[in-house]
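Excluded from the complex is one protein chain; the other protein chains are retained at their positions.
Read from first to last, the chains carry the letters A and B; within each, the first residue is number 1.
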Amino acid sequence: MTAVADFRMPSLGADMDEGTLVEWLVAPGDEVRRGQVVAVVDTAKAAIEVEVFADGVVQELLVEPGTTVAVGTPLARLSGGDATVDAPPAPEVTAPPQVKVEPGVTAPPKPPPVSPVVRHLAHQAGVDLAAVAGTGPHGEVRRQDVARAAKNPVVSPVRGGHVPASPRARRRALELGVELADVRGTGPDSVVTVLDVERAAAASQPATRAESTAPVDKKQAMRDAIGALMARSKREIPHYYLRNTVDLTRALAWLTERNAARGVGDRLVPAALLLKAAALAARQVPQVNGSYVDDAFRPADHVHLGVAVSLRGGGLVAPAIHDADQLGLDALMAALKDVVARARSGRLRASQMSDPTLTVTNLGERGVEEVQGVIYPPQVALVGFGTVVERPWVADGTLGVHPVVVATLAADHRVTDGHTGGRFLAAVDALLQDPGRLDSEGEPE
Amino acid sequence: MTSGAVDRETGLALYRQMLRIRRFEERCVELYSAASIRGFLHLYIGEEAVAVGTMRQLRADDAVLATYREHGHALARGVPMPAVMAEMFGRVEGCSRGRGGSMHLFHAPTRFFGGQAIVAAGLPQAVGLALANRMLGRDGIVACFFGEGAVAEGEFHESMNLAALWHLPVLFLCENNRYAMGTALDRSESETNLPIKAASYEMPAWSMDGMDVLAVADAARLAVDTVRAHGGPVFLEARTYRFRAHSMYDPDRYRDKEEVERARLRDPLVVLSRRLLDDGLVTDADLASADRDAVAEVDAAVAFAEAGGDEPEADLLRFVHSERSPS
Partner (left out) sequence: MTEQVTVTYREALRAAIREAMLADDRVFLMGEDVGRYGGSFGVSLGLLEEFGEERIRDTPLSESGFVGAGIGAAMGGLRPIVEVMTVNFALLALDQLVNTAAAIHHMSGGQFSVPLVVRMTSGAGRQLAAQHSHSFENWFAHVPGLRVLSPATAADARGMLAPALADPDPVVLFEHASLYNTSGPAGAGDPVDIDRAVVRRPGQDVTLVTYGGCLAKAVAAAEVLSADGVSAEVVDLRVLRPIDWETVLGSVAKTHRAVVVDEGWHTLSLAAEVSARIAEEAFYDLDAPVRRVCTAEVPIPYARHLERAALPSVERVVEAAEDVVGSG
């Protein structure tokens, strides 16, 4: 009984999926012996002679020379001679799927970049840059565009259904039950940030909070309170704004000399000088230092200087440094560090939270040149300092480049007017021109 | 070159050992063509005398290192054929649990340390295994098999030097089949006299006819005895020839067909069988019976491999780190 077996296209290598039959070296009717070369196969690498593994007689050649077939395809049919060796089972070789590589799609051209100052102003004012029409060259958004938009807020459209939001903003929105699509994003490229989410939550207070299933923690309560306070301040307090640019040449030179002899941990930062100047100036112009309660201004007999500190979780607190006017600069520096650290770790004392008499907000570290802020009721003024920048400056009739800082005052028009406010800023300026006096401890003017 | 006297028992044993390797390798060709064996396949056909003649001189407490052309060495050392075939199939019953394949046969019970795919990488390891024997006061030697291509690698020279410098019991057995993949020895070495290279490192070194298993056995016995007696390294060159290409996917264009045919005239199986027949030690019936046994053993190994199982994918990340401390 002769067995019929197939001679199949062999696998000749690890990466061979198919081969081309080049030449038959046998014909139907030929006797073949085990190990005999019967055909030539062309693979990707070379032409290889292939052998048959059993004795037999060639019955039929199934594939024409020149044909490419997958490994395992029957090439010829043999009938077994004396040896009835079964052909090995058909191999399972699947050719890998042909992967088509598409030419890449290039990204559409980006809009002109917005300057960091403008971006930060927008963020601070709660303006969505994407919705602002820029009047600068190439449609660039400038400060005045942001200022205009701040007066006429527009809710930004959701782009293509996906709301770009920072990871923590998303989680916060989930916790607070805020719909991301309803939130105006003021982060870079109009990304929704945690601050935006919390603003939105505070704005729609009762309904939103009722829907939230997250446990209310102390930090959150504080943030909600501040948010509400901001809204209330703008509603109730008639703000007026003044600005003054202060030449810091002398102050910084004094600081450098003072710091030269000190280790890293003992150095004073410019903020210490600015805070002390504000505290001392508040002594000179007491109408900016106190509280407005029950329709009347109550001046304070101490200067507890509030320092605006941004929190990790978004939001702002402005705890107080007590008797800031009486502290020497080193003590003031230490108190500043302490209060910032406490604020950021949520460990402020109640008194620090409730009794500042005047607040200073110093966003200079954020790169903003000028700060126009919102007064924290029941206070009656807010002092702002921008970042120290080098600017052309005329002194003694000569033009040079000086380090300057923009000092601003937001004040309650029910208590003071521009004239008084101006005196305060002038006092700050004068104090910063005489930095040695800033290191005094507790001498009321 | 004729070798010394041999008796029927030894002669038949040597023949059977070479024959089972031959039949195993031939079956691998088929299985590879049918895609049951995948990856790379490097066949020992024509070189069987070297592994068989040498391995006979080793003891159980010796260690063996080989290359990716190691099926013959594994089988001659005593790694069970079903486990080797199952490893070729990638089965969990394989000697390396299917994790290694053709080039990485390992077997702890027979102290078979692989199965190395990087040319010359086994030599430093051999030095280290011998160092361990020395420092632990153990008797065994280390037999390190490698091809002549390895003498071009820096590691060959580093290992020769270390073994001689530290006086370590290593048998460096160089199987010179004249071609490192497609490159002939005289195209890659300025000095093709291999024992001279080894001797320059101050160790005994000589050459033998690798196609005559009796010559191999004699030379290997002398070399092994020297290593054991003196505790230092010995280099042995086996002049051999592979009848098939470097690996399955090699068109073998770098060799003259005539050269291959001429080499086949000294097929080690033929050399030995002719000698045994001429000396009247065996009959044709003995040889035929040996062949049947060999084929049957291979058949059984294939059946074992085909029936084998695949290691579960869930166990993919096993054996990256030891699951128990080595003793």
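Going forward, contacts are C-beta pairs under 8 Å (C-beta built on N, C-alpha and C of every residue); 3 or more make two chains touch, one makes a residue touch a chain.
All figures in this text were calculated on a predicted structure; none of them were measured in a lab.
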Of B:R20, B:R38, B:H107 or B:R275, the residue in touch with the unshown chain: B:H107
Option touching the unshown chain, where B:E155, B:E175 or B:E237 are the choices: B:E155
Option from B:C28, B:L41 or B:L129 whose C-beta touches the chain left out: B:L129
Contact with the hidden chain (one of B:A60, B:I118 or B:V270): B:I118
Touch with the omitted chain, as defined above, among B:Q57, B:S96 or B:N176: B:S96
Listed residues A:R34, A:R168, A:H302 or A:R391, member touching the removed chain: A:R168
Touching residues (missing chain, whole complex) on chain B: 63, 94-100, 104, 106-108, 113-118, 121, 123-133, 135-136, 154-155, 158-159, 161-162, 165, 318-326
Residues from chain A at the interface with the omitted partner, ascending: 166-168, 170-171, 193-195, 264-265, 267, 269, 312, 314, 336-337, 340-341, 344-345, 365-366
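Simple rule for what comes next: only the chains that are shown with their structure count from here on.
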Centroid spacing, where centroids are CA-atom means, of chain A and chain B in whole angstrom: 63
Chain B contact footprint on chain A (complex, rising order): 8, 10-14, 16, 35, 43, 45-48, 50-51, 53, 71-72, 88-93
Of chain B, residues touching chain A in the complex: 26, 29-36, 38-40, 247-249, 251, 253
